[in-house]
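Following: one structure in structure tokens, then a few remarks.
Every protein chain except one is present and positioned as in the full complex.
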Amino acid sequence: MAESSLKQSFDTFRAAEDIDASALLAGAVGVVFLLTALTSFVLRLGLEVPAIVGFVVVLGYGWYAHQGLTAKAVTFLMTVSTVLILGMITVFLVLESLHAFRLMGVNMLVGMDEPVTVFGVTVLPGLGNFWQPSSATYSLVPAMWGTFVTTLIATAVAAPLGVACALFLAEIAPNWAREIVKPGIEILAGIPSIVYGFIGFTVLNTYVFQNFQTPSQGSFFLVGGVIGVMALPTVVSVAEDSLDTVPDSMKDGALALGSTDWQTMTSITLPAAFSGVSAAVLLGVGRAIGETMAATVILGNTVGLPQPLYDVFGNNVTLTTLIASQYGDAGETQLSALFAAGVVLFVTVLFLSLTSLRIEAKLKQELSGD
Amino acid sequence: MSDAYDRNLVESESSTYQRLAASIVGVGILAFAFALAALFDLTAIDATFVGLSLSNLLGVGTTLVGLGVVGLGAVSYVGYVETTPDRSAGLVPAVLFGLLWFCVAGLVVSQTFGFGALVWLPAALLVGAGAAGVAIFPREDIGSTLPAGAFALLVGLVFLTNVIGPDWAWSPTDFSATFTPKIVVPFLTVLAVLVASWAAGKAYDDFGARGRQTGAYMLIALNALGILSVLVILVAFVVSKGIGPLFEGFSVGASGIDWPFVQNGNQLTNDVNGVFPAIVGTFWLVVGSVIMAVPLAVGAAVFLTEYAEEGRFTQVVELATNGLWSTPSIVFGLFGYAFLVPRLGNSTSLLSGIFVLGFMLIPLVLITSREAINAVPDEYRDASAALGVSQWQTIKSVVVPAAMPGVITGVILGVGRIAGETAPILLVMSGSPFPSKRQAPNVLDISFSFTSSFPFVDASLISQEALLNSASALPYQLYAIITAGVGQSEAFGWGTTLVLLLVVLSFYAVGIASRAYFRNKLRS
Partner (left out) sequence: MSETTSKAQTQADAQTGQQSGGTTVEGETQEELREEWVQYEFDGQPAISTRDVNVHYGDDHALHDISIDIPKNSVTALIGPSGCGKSTFLRCLNRMNDRIKAADVSGEVEFNGKNIYDKGTNLVELRKRIGQVFQSPNPFPKSIRKNISYGPRKHGDIDVSLLSRLLGRDDSDEEDELVERCLRQAALWDEVKDRLDDNALGLSGGQQQRLCIARALATDPEVLLMDEPASALDPIATSRIEDLISDLAEDYTVVIVTHSMQQAARISDQTAVFLTGGYLVEYDDTDKIFENPESQRVEDYITGKFG
């Protein structure tokens, strides 16, 4: 699909301009050089430097002889490169993880340490272990569960508080309050994850250890809370934007009927912006799932399931912390298993992001009156 | 009719009833403050004030609040004051009250009296349904105050009678945690105060539509205040902890400024170890990724807004940018680790770090640049095109300059974001956890000389060696301190945190301020 649309776009691109032969030739040579450089880099052929030099020379000629056309072509190549980067990330993640997936099969995603029986019938043989490099056993179940639990807690924090704060900024706050809170939220978004991690590691872990008397330092509960605070700004900004897209005329209509501001918000503005607000929550969930450093340094990162499963004070591992805590001394197969974790993460977050994109597009369409 | 009507149209000044409701919220705020103080270790839960332990004192506070709220409802119900309650408190409060009382009853019956699920579950269901019923069937003034006030009252009495006192503790069997009074007492106080204040807020504006608005606004404003205080506390805490180590050994003398924390690396011979290599690393990372990503992203934004027709291709690009935007940083790290590291000298290197962070910067800059270019009014383009200027000339001399402020703001905010990234550089760039000053990357290597062999000049601007070697960066330095176990180097860690925070937040502050400035300028 991407290819055909690329071609289609390239065709329109070519048709639009009056291209003479010299420009066409130069363009072709330039593209050949660029492709050579790229292929050489990917396949490690060692031809990058001459190819890039060649490209720069062609570029120089183009700039001198056909500036407008060259600019258009170069910006087009730049656009293509963003697609290419995402494509390469996808391809390399999958390639690197194939080995582990081949080895473990579906157990990579569902394998349990003990056999799973339903009414006495074993539906899933146990692996004996979730994660043991020495016996090449890798199951992502504990990490996925950890990600699920922490994300759930984080969403419980970020979604209601974030939406409430977005309402405050978009509809309720007087000007002076908005001018304080809004930059505050943006700055909160800027605090690096490792700073949360450091505070979590040195202060909060100790606090929870002492006051909840947990068996060890670190727990899903704390990680979920911290990640929730980190996802909060995303929810607030995106939800506020979508509340802003509800036309004022609609709100005026409700107010002129004598409904209070709060009634207008709950019965007109929020329902109208519902899809945008849920997209905001989805993006917040995506951020929470992908959060790495704070979780890595707070958690103990032992691969296993909490007992019982819903023990939110469990001190186990999530997908991101699994990667960050094990990549350093991982052998080839283990590394491939970590890439499998990366694939699961990537696919989940990509799915969330694309869903929210579609929802937002739908919101705009709805409010434009169809 | 006309009487009620005029009263409704213009309200009298604030009444005793309103003052009562306000003072209940006031007492609640006081209890709230004490509860937070206990939670933040500013005072102990068994400390005594005016002869009462703090938990008893909080008990007095919540009891008063509870009684007050029940009283507000009763006064309105018997018609002592004129209010405008609805027929019922509504479904949402009913469900929430039902849940609240379900939990209360369930916990009390199962944990305090030790009954099994056969007893506690029906009991909790019954009480929960009862609370929901109270919210649904009576008029709104009773329905929203009674379940709230009763909860506060119950909490207060539990604290007053020391059922939950300073020596209480609860270890539920299913959770690997013990709930101590230091956590539970403040938590219950805060919960009771919030619920009761909401009810008092409703009463303040006579229930009904306007009462609900006041109650809701109170909670929402408190929420915004809470989020803001998280930021303030966080920054203030880091500053208070980090300012000491940051300025240790700082002096201004005849030979210039001596600032060991910023100017030193890590060495046994140092009096004060510093983060110089990490600062230099972060600097080159930022510069490198900006050089790599910004032209690419701005160029793509120009193509998408100025040249491309809306269609499949732009959709694919949009999907790709959004995908890149939301891709977790650790996934970028993995990609760099598998793809870039083997191709760039086969070891972790500054250049790999620059590439990976550049990849992360592209969508951030692309999205904001696209918005900025889109915001340039079409009249500019039309005016320029009407003068016979070519499209590229128009873009170069009209569109891009007009969009520049927005683009720059986007770049600054994006840089703020990547400057604090740890996960990717951990995988692709990191080397020595505590680098000495000599290990700081020395990227600029300007030399020029003639040689006898082809190509007869030996010029260099950038040191390949520095680019292809591992380097530290502020966030990685912080991570290294944590993995080393903090211990001795905690002060060093706080100093590093402060420097990192200052670097990142100054990018954000400048970005936000410049955006506000350009928006205002655009508006006037």
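By written order: A and B. Residues from 1 in each chain.
We take it that a contact is a pair of C-beta atoms (placed from the backbone, for glycine too) under 8 Å apart; a residue touches a chain by one contact, two chains touch by 3 or more.
Being a predicted model, the structure only gives us computed values, none of them experimental.
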Omitted chain - touching chains that are shown: A, B
Full-complex contact with the absent chain, from A:S259, A:S278, A:T318 or A:S353: A:S259
Touch criterion as defined above, residue of B:L57, B:A94, B:V316 or B:V443 at the omitted chain: B:A94
Sole residue of A:V58, A:M78, A:V208 or A:A272 that reaches the chain not shown, by the stated touch rule: A:A272
Candidates B:A123, B:I136 or B:L340 - the one touching the absent chain: B:I136
Missing-chain contacts mapped onto chain B: 2, 5-6, 8-13, 86-88, 90-91, 94, 136, 208-210
On chain A, residues whose C-beta touches the chain left out of the figure: 175, 247-250, 252-260, 263, 267-268, 271-272, 366-367, 369-370
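We adopt the following convention: only the chains that are shown with their structure count from here on.
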Centre-to-centre distance between chain B and chain A (centres being mean Cα positions), rounded to whole Å: 17
For the chain A and chain B complex, residues of the former touching the latter: 1-2, 4-6, 8-9, 12-13, 41, 44, 67-68, 71-72, 74-76, 78-79, 81-83, 85-89, 92-93, 96, 161, 164-165, 167-169, 172-173, 177, 180-181, 183-188, 190-195, 197-199, 201-203, 211-215, 219, 221, 229, 232, 236, 259-263, 283, 286-287, 289-293, 297, 306, 308, 310-315, 320, 323-324, 327, 338-339, 342, 345-346, 349-350, 352-354, 357
Complex contact set, residues of chain B against chain A: 171, 174-180, 182-183, 209-210, 212-213, 216-217, 219-221, 223-224, 226-228, 230-231, 234, 237-238, 295-297, 299-300, 302-304, 306-309, 311-313, 315-335, 337-339, 342-343, 359, 362-363, 366, 390-393, 395-396, 413, 416-417, 419-423, 426-427, 475, 478-479, 481-483, 486, 490, 493, 497, 500-501, 504-505, 507-509, 512
